[in-house]
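Below is one structure, written out as structure tokens; comments come after it.
Every protein chain except one is present and positioned as in the full complex.
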Amino acid sequence: MTAQATRVLVLNGPNLGRLGGRDPDVYGSTTHEELVALCVRGGADLGLDVEVRQSEHEGELISWLHEAADGGIAVVLNAGALTHTSLTVGDACAILGAPLVAVHLSNIFARESFRHRSYVSAHAVGVIVGFGVEGYVLALSWLSAHSGSVDAP
Amino acid sequence: MTAQATRVLVLNGPNLGRLGGRDPDVYGSTTHEELVALCVRGGADLGLDVEVRQSEHEGELISWLHEAADGGIAVVLNAGALTHTSLTVGDACAILGAPLVAVHLSNIFARESFRHRSYVSAHAVGVIVGFGVEGYVLALSWLSAHSGSVDAP
Amino acid sequence: MTAQATRVLVLNGPNLGRLGGRDPDVYGSTTHEELVALCVRGGADLGLDVEVRQSEHEGELISWLHEAADGGIAVVLNAGALTHTSLTVGDACAILGAPLVAVHLSNIFARESFRHRSYVSAHAVGVIVGFGVEGYVLALSWLSAHSGSVDAP
Amino acid sequence: MTAQATRVLVLNGPNLGRLGGRDPDVYGSTTHEELVALCVRGGADLGLDVEVRQSEHEGELISWLHEAADGGIAVVLNAGALTHTSLTVGDACAILGAPLVAVHLSNIFARESFRHRSYVSAHAVGVIVGFGVEGYVLALSWLSAHSGSVDAP
Amino acid sequence: MTAQATRVLVLNGPNLGRLGGRDPDVYGSTTHEELVALCVRGGADLGLDVEVRQSEHEGELISWLHEAADGGIAVVLNAGALTHTSLTVGDACAILGAPLVAVHLSNIFARESFRHRSYVSAHAVGVIVGFGVEGYVLALSWLSAHSGSVDAP
Amino acid sequence: MTAQATRVLVLNGPNLGRLGGRDPDVYGSTTHEELVALCVRGGADLGLDVEVRQSEHEGELISWLHEAADGGIAVVLNAGALTHTSLTVGDACAILGAPLVAVHLSNIFARESFRHRSYVSAHAVGVIVGFGVEGYVLALSWLSAHSGSVDAP
Amino acid sequence: MTAQATRVLVLNGPNLGRLGGRDPDVYGSTTHEELVALCVRGGADLGLDVEVRQSEHEGELISWLHEAADGGIAVVLNAGALTHTSLTVGDACAILGAPLVAVHLSNIFARESFRHRSYVSAHAVGVIVGFGVEGYVLALSWLSAHSGSVDAP
Amino acid sequence: MTAQATRVLVLNGPNLGRLGGRDPDVYGSTTHEELVALCVRGGADLGLDVEVRQSEHEGELISWLHEAADGGIAVVLNAGALTHTSLTVGDACAILGAPLVAVHLSNIFARESFRHRSYVSAHAVGVIVGFGVEGYVLALSWLSAHSGSVDAP
Amino acid sequence: MTAQATRVLVLNGPNLGRLGGRDPDVYGSTTHEELVALCVRGGADLGLDVEVRQSEHEGELISWLHEAADGGIAVVLNAGALTHTSLTVGDACAILGAPLVAVHLSNIFARESFRHRSYVSAHAVGVIVGFGVEGYVLALSWLSAHSGSVDAP
Amino acid sequence: MTAQATRVLVLNGPNLGRLGGRDPDVYGSTTHEELVALCVRGGADLGLDVEVRQSEHEGELISWLHEAADGGIAVVLNAGALTHTSLTVGDACAILGAPLVAVHLSNIFARESFRHRSYVSAHAVGVIVGFGVEGYVLALSWLSAHSGSVDAP
Amino acid sequence: MTAQATRVLVLNGPNLGRLGGRDPDVYGSTTHEELVALCVRGGADLGLDVEVRQSEHEGELISWLHEAADGGIAVVLNAGALTHTSLTVGDACAILGAPLVAVHLSNIFARESFRHRSYVSAHAVGVIVGFGVEGYVLALSWLSAHSGSVDAP
Partner (left out) sequence: MTAQATRVLVLNGPNLGRLGGRDPDVYGSTTHEELVALCVRGGADLGLDVEVRQSEHEGELISWLHEAADGGIAVVLNAGALTHTSLTVGDACAILGAPLVAVHLSNIFARESFRHRSYVSAHAVGVIVGFGVEGYVLALSWLSAHSGSVDAP
């Protein structure tokens, strides 16, 4: 990975730090630490400089989205349950200049109906749902293929 | 109270630190400090090691719920208005291993309809509504009677 | 128990006579006879004169509520499925002069959405949900602590 | 400005620190720094001691509202997207003793329907919508005219 | 009153036996006994042979409606809260051959929205709402004027 | 009729001038002229000074309601279809000082659901539905019995 | 019919005793007495010991369902309008051990929408709608073919 | 079977050719070929000339319904999931001259709510739900009993 | 005030002529005459040529809005209850060329939900809610500051 | 045009007098005067005696519809926004004896959803939507072809 | 008709081949063959080269719409019940380059509410509803007048 590697912020929302321990039938057995390693290493292979952050705080997620907006940095966002309830996170996504890809570990369409609504999706280039931690890699591979040339919607 | 006393976390959400001053017709005149004393002392009488925490931050509540999940600690939760809006707190409740009892000071069923929905209740063993600060004591007395033997739902 | 013991009517609605035999995963294995004994004995220990009645007939429940209204007797009410459909029982609750506590054996919030609506709750001092037959004891212990001094809402 | 100047807290919610850069067609080109100066200077001209704060954190907004409640300080609140989703902020507004004026930069009634609901408005003396940063000045001028004599609703 | 006086059944549903004692602001201070006297005497003045019955039992009301259907007897019905919830009472009204007049003591349109729906009204000639016990007299005066000549709808 | 006769305004809304010709199955065959005569004569018999007016214009109805409010005159109102759609007429009813009785010729509860909503009913003492032109006479007889002694709700 | 004939309870709810006289276009001209004879005789031909009961009382229906549950007796249930409103009857159906078949005389799907909801259907093996009294015979013939071998759902 | 046998078309919609292999817990283990044999043979026993067809194409089902309309042929229809979504199939059913019986293999009332709506039912004589392939036989036995004498609704 | 003063039409809808007398708790004690004087004088101080009109007639309001559209005149509109029901007034607002400011005397967000909908707001530059008659002055001060330079939205 | 020419009233509702000037992208550039000429001349060519009227007043439209009802005159009605909100205009349409054709200039189905509802359409022979002023000519050509022979629905 | 005649495809959806035989009260007595002749002949008179096709298959309709899109051919579409349910047909309409006119034989606004929704209308220049087969001729006459000069919306 050279210094010119495109930067990508992978932002995970509340409860995602519990991966592996939390309801493995729904979310898989990979821990958040392993997810970080997977994204950083997989990103490096794709020529991306990936940083993964996680927070229980809606406000911290919003500040990180502002940071991405200021730096023109692409974002892979899994806002957890805030996806479905936080208009505030949605408004922060609307400010981004570089592409946003939304990722969900589980197939939210096969779960409760209140998980079908998203304040994030309308501001994303695309959404990847249900592939577990591999969804992050699919998102990164798309960002890698379009680095430097894709405008946010 | 001996060292073997079962631990219980009593977690109070936003605006509950204002008890006593806030709308006494609805919430009673007991202050949060008095509520803390009531729970700790009442818990000790029941053989429980009770710790009471309060936060205006959803994220902090979630971290405390994670702490309870890690430690297998029983929880009495009054999430305040987040009960009705925070799917994120609900998801954190779903991770708990020890019993969760939900408490509401006021009779939410006699208030606005948006206070009838709960993201917490479905993950609780039971819910106690409308008995003011005495609801916490009822919750603790149930936990005391079942300490060591009750699985979370 | 002395003659001065405060009277409490515990009123159980349709299908509750089937306790123990009916869907034990949801309602527990205690029979209605055992529930009666638990309430009477537990009430006596708390200085209460408890009488338990059960009926499949909405009209009979209403008459008993009128009897409680006439006598100024406190009521613990588990109206069963009528809780969710009977405006008539709700109107009878509204007439009560002494405190009413509503009890549900199962956690109705984790069940079908048509069990979330209640015509009873708004007229109760408080509601106790999900603790099985122990919910009756919690209700009685609260009534015992407030006998003589609590007005109905 | 003398020491007797009436204090006013102007509280701005999530994403409002991005003013100027964010979607200028909707929110105008004034930056948050310029908004602060406008309010402080405009307030001083009206005999008000204005302090402007902004936070991405719902919890911090709530603490500031508690501070205003403790000090009996008038509030001009633009809760951003939390206006439409946060019952918790609404409950904190309900505790205020001095007047609350709600302000929205954009005409929310000409935007998405989920921006038409407000948990804040019902607790405000009045609401000013769509006049951009000048809305804050209108709010301050009303507060100035009524300082010392207006009760919160 | 001669033997040829037209018969009218005045049927009152659950909780109406509590008139006078129950919430006098809403229902007035006349007792059910006084209502019976008012209807019987008022009916006699109008040349009607009025019988008033009251029951807490939906099934009993239905049997009385069947009796009216068999005898071709006009009915004044105040089904109480069953008006709003009992499709079964509504179906029994549909069988009547002689005119049905529905009466409500209170102005149900100024009360909770679940009191606006009626399973009875569509089967009635007309509905009289909000005039307290005088509504029964208005209903009887109309029936008197049309005895012998009006078909049910 | 003496000069002391209580004044009553009978106000009929749009399309009611077409009575008799319009859909006689629904509205009866009495013409508006006959309705006027019936009300004036019937009112006189009851000691009332009745004036009947009809307009196709919502604004004119409102002015007449203002006139009644200024004069403390009782009103019998059949606002026609405006009953179901005009919040403006409803607000004018709310200003009245003397009793308001709402009348509908047809049984609106047996018709389209958009005729079940009323902006008028909540401001009326009572509502009389489905008795055709006789409903006006029932309304007048009630007003006659209470002239001088009944406050508006 | 030998003593070993399988027992079946045919339970009919409110208003069904009026068959034949009530709205023959909808429900047919067979009387309830003829329905009883049809079921008993038809059942005997199929080797079933059929008993038919009818009640206007929800509570009585529930008691009969409990009797069937205790005896492991198959049930053919036409709960009349209670099908659509009584969660209580639905809960009683859920307790049954032997098969339940739901029957409706009329094609409820061609009638008002409030007759499309059923609290009974989900607990039945199957539902037979619209074939008039012959629907009972179809139900009995299915029960006969499966007597001794079919579990309730 | 003689030439005079009444003709019946049994029409099965999309996915019903997969019977036996598809989700046997819901639909049973009988294959479509066995269903065809059951209907043809069972029909012959009842004096009916039964032809069974199946198609994945809505258009083909409609053409077959037209064919039945032209020939005055009775129809047993299981339109599969089209029952719940195809207004077009419903309109084709409305044209039929001979009786239509609707059949569902599974108890659709115990499944997802979008399977409760039917565009077919209102045009059928009756509906048979939840008896698996035996439902077809019940339908045929009813048609057999009424061949020659029953008008479509 | 010179001849060059910018013209502003202040248009008040139905029932607003009753100000002062009507429900002073909600609308304040200022009369419409005083409101006129306040607007004309306050406008003159701000260099505006203000004319105030009031009508009970929707059609007249629409004609005045057309007049404003023809003259390019700014409008302050309080359409009263028509705000919430009149799409026709809303369409007339959409034609305006100069700025429109919507004003409500009371805090409509703290009242019935049918007062939350507005057909006017989306066509306004901004909306001022809840400040009583002072809301008009706030509206005029904004128009004054922007006279000559602001386009309608 | 001879004296025997069939009379047609073309009635235009609120805001339609602004045609040409108002939002030409939606409504076209033809003025109302040109529309009048087009209808009168086009009608004459078709042997119709066409009169065009326009009003901002719902009440005036209703009076004109009454006039048409009295004269048995065919009507082409474009009620503007009243189409979607005025049950009163709809009721006036229901009284018409000669055919009514409803016309909309713009394609209301491609606009806001509150423009999809119509109180007029159900009373019309047919509806013509989206063809601008030519829609009136299409309506007149249909009326011309059916003058003398078509009953209103 | 010369070779230069503008081509128009008239496309009829499911069940429309049954015209004349199907429910003549709703759809008229003209057969589809007569409709074809009417359109072809009427089109020729207007200088149009009209081809009429009908299919029960949604897929075939879509292919024909693609053919029209490829050829830039104007379309008159009566998609039958697919109008109300087929988003797929709606998407195919959106691709058309030449004008689309939607036609309905019956007045769908006077029928069931599920016939009020249309996936086609928003993509059409205009919609003609309720004039029976003459609606096609009105559509063709409009297309004739605009052939060569009108863009699709």
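Each chain gets a letter, A, B, C, D, E, F, G, H, I, J and K, in the order it is written, and its residues are counted from 1.
FYI, a residue touches a chain if its C-beta (ideal position, glycine included) is under 8 Å from a C-beta of that chain, and two chains touch if they have at least 3 such contacts.
Computed from a predicted model, the values in this text were never measured in an experiment.
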item: Positions on chain K where the hidden chain makes contact; value: 57-60, 62-63, 66, 69, 85-88, 90-92, 94-95
item: Contact footprint on chain A, counting only the chain that is left out; value: 107, 109-110, 116, 118, 121-131, 134-135, 138, 141-142, 145, 153
item: Contacts of chain H with the absent chain, listed as residue ranges; value: 13-15, 17-18, 21-23, 55-60, 80-82, 84-85, 114-115
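The definition used in the following text is that only the chains that are shown with their structure count from here on.
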item: Higher-contact pair (C-beta pairs counted), J-K versus H-K; value: J-K
item: Whole-Å gap separating chain C and chain I, where each centre is the average of the chain's CA atoms; value: 56
item: Distance from the mean Cα position of chain J to that of chain E, given in whole angstrom; value: 47
item: Two or more partner chains touched - positions in chain D; value: 57-60, 85
